[in-house]
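One protein chain is absent from this view; the other protein chains keep their places.
Letters are used for the chains, namely A and B, taken in the order the chains are written, and counting of residues starts over at 1 for each.
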Amino acid sequence: MRASDLKPIVALTAMLAALPLAVRMNNYYVLLLTWILYYSTLVTAWNVIGGLAGQLDLAAASYIGLGAYTMGTLLTRLDVTPWVGIPLGGLVAAGFAALVGYPTFRFGLKEAWYALATISSVVVLQKLFLVWEGVGGPEERYLPARYGELYYLRFRGYAPYYYILLAVLVMVLLLNVKIRRSKTGYYLLAIRENEEAAEILGIDVRKYKLRALLIYAFVTGCIGGIFALISGYLHPHHFDTWTSLQVAILGIVGGAGVGSIYSLPATTFIIYSISELLRSTLGGWIPGIHLIFYGVILTVVVLLKPEGLSETYERLYGRIRAALLRRRAGGG
Amino acid sequence: MLELLLQNLVNGILMGCVYALVALGLALQFGVMDIINFAHGEFVMIAMYLVFWISLYLAIPGSLTSLIVAPIYFVFGLVVYKLVIDRIVGTYPLAQIAATIGLMVLLRNLALAAWRAQPRGLQYEVLRGSVTLGPVVVPISRLTAALVSVGTMLALHWFLTHTRLGLALRATSDDMQAASLLGINVRRMFALAFGLGCAIIGIAAAFIMTFQQVNPESGLTWGLISWIIVVMAGLGGVSGVLLSGLILGMVEALEITFWDPRASLAVMYSLFILILWVKPRGLFGRR
Partner (left out) sequence: MTEAEALLRVRGVTKRFGGIVALDRVDVDVYEGEILGMIGPNGAGKTTLFNVVTGYYPPDSGKVIFRGEDITGRPPHEIAKLGISRTFQVVKPFLGLTVEDAVRVGAYNRLSDEAEVERRVREILEFMGLDRLRDRLCRDLNIVQIKQTAIARALATDPKLLLLDEAAAGLNPGEVDDLIELLRRVNREMGVTLWVVEHVMRFVMGISDRIVVLHYGEKIAEGPPEQVAHDPKVVEAYLGAEVVI
């Protein structure tokens, strides 16, 4: 990893770490920021499969749900600490991902099948956990209310979770940068651009797609465990197709794999804030207005700017920089 | 137990025909322009609402609304084709998928905003009652729906094999470039396929409403069922779609008999993954 790769991460971390203080730890805003950070980590993890490997994965909620149930069940039944339960949840999610990915990543199979198989998996797991009374069932299963103990990782406010998620985001960003600069990263990009050409350059397309999927599913499963700690209970509706769609939409609109990785948290920040604003102002009259907004923005961006918004940010950033430099030059 | 199984199997076969009809539109679009419409299930759901409202305001039986909804949906299909699909044919596969997913999210949430999550069922319907055949009770509504489904499929099959337009559609599906060299306007064929696919949804929706309710979430289930059938059928033509629908209906019947009805989607899904695993080109595909 190069020093130039680390600089933006350090800057971003410092900025994000200061944000809750900037809103004076106001509960509503900290909660809002926590959700923004939650989606940012998910989208940034999604970049590995969606951006680098170019596979439209819509199973984020499957991995989240599996991670949540694994961690939560171990915690409530066997008193296993989330420190262990969270990574185990990641492994379970990765195992499930392999089951879906192995057949659908066969060389030469249509891209659409993978998207279909992944989004369907969310619906199916939700139904299965409803039926599977031993672990799931239609009742909420609450996590132990042992607040403030590090063993249980349960907290009353949202700020601790915000900082946990911030740590996760930094790790996921580093992971992305590391993969992008490695052989695996170049191979994934080649696969995304043209699978057939990639094969004859010596790339085992299925193996590398699976590798990307397992990394992504593991991370997302871990985030699912954290999600369960934040929400405080387990329920089959944690397998939520909407979450999957939202992650993919934010990834596509943010230009995953095209421009800088930082455009993903940036897009999440902007779009989530707008949608939250819409929900809190117009949501009373038009329920689901914020969700309609996601549909509109995705369709419009795909039709008009298929490469996503990352380039737009870069141009904007370039212009701001130029303006600043000009002013400095004029001043000095 | 045997009686229950028999009853469920008959239901499964009837439902299988309906499933096949719902998937037929998607299969036609996929075959001709190689695009999977992720909003397909949402199209079905919206059509069901249309059936509900038309039946309510015109005070006519739901089954009769198919005569109105099918042409409306044909035009709807042409409009969606012009606005969205036409711009994405032949582009990046990812962009194609993403665009119709945008449509899916949009339609689903518009429906939620307009009609809330409350399920709606028909008020006027003539297809009531049932016939009893030995131990098996067959509801007239489901029987009619199955018969109409098979009839519509036969009609489409005839259209594809016996008319100039149908042959042009098939030529486009077989080899787009060759078709355009023969002077076929490929884009026109795409629009036609999309419109026809939607009209078929219109017919299906009217008859499904005679025995089911609709809510904004129904779209995903109908989408899933249609996708499974298309994967199973491969590029296997109308008969492949019908057979796949029947298989799916019977698998569901067996599942309901021996396990939990709430898990039927899960079993169908396992079938989907299994087929991708062992026969990725479908059970009935020519290619």
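A few remarks follow.
We adopt the following convention: a contact is a pair of C-beta atoms (placed from the backbone, for glycine too) under 8 Å apart; a residue touches a chain by one contact, two chains touch by 3 or more.
Everything numeric in this text was worked out from a predicted model, so none of it was measured.
Taking every chain of the complex into account, the omitted one touches A. Residue A:Tyr187 is the one among A:Tyr69, A:Tyr187, A:Phe227 or A:Phe269 that touches the chain not shown.
Annotation: of A:Val84, A:Ala167 or A:Ala197, A:Ala197 touches the absent chain (contact as defined above).
Interface with the hidden chain, as seen from chain A, comprises residues 107, 183, 186-187, 189-190, 192-194, 196-205, 257-258.
The working rule: only the chains that are shown with their structure count from here on.
Distance from the chain A centre to the chain B centre is 33 Å, each centre being the mean of its Cα atoms.
On the side of chain A, the complex with chain B involves touching residues 54, 56, 58, 99-100, 102-104, 106, 109-113, 115-117, 119-121, 123-125, 127-128, 130-131, 241, 245, 248-249, 252, 286-289, 291-292, 294-296, 298-300, 302-303, 306.
For chain B in complex with chain A, the touching residues are 36, 38, 84, 87-88, 91-99, 101-110, 112-113, 116, 220-221, 224, 227, 231, 260, 262-263, 265-266, 269, 272-273, 276-277, 280.
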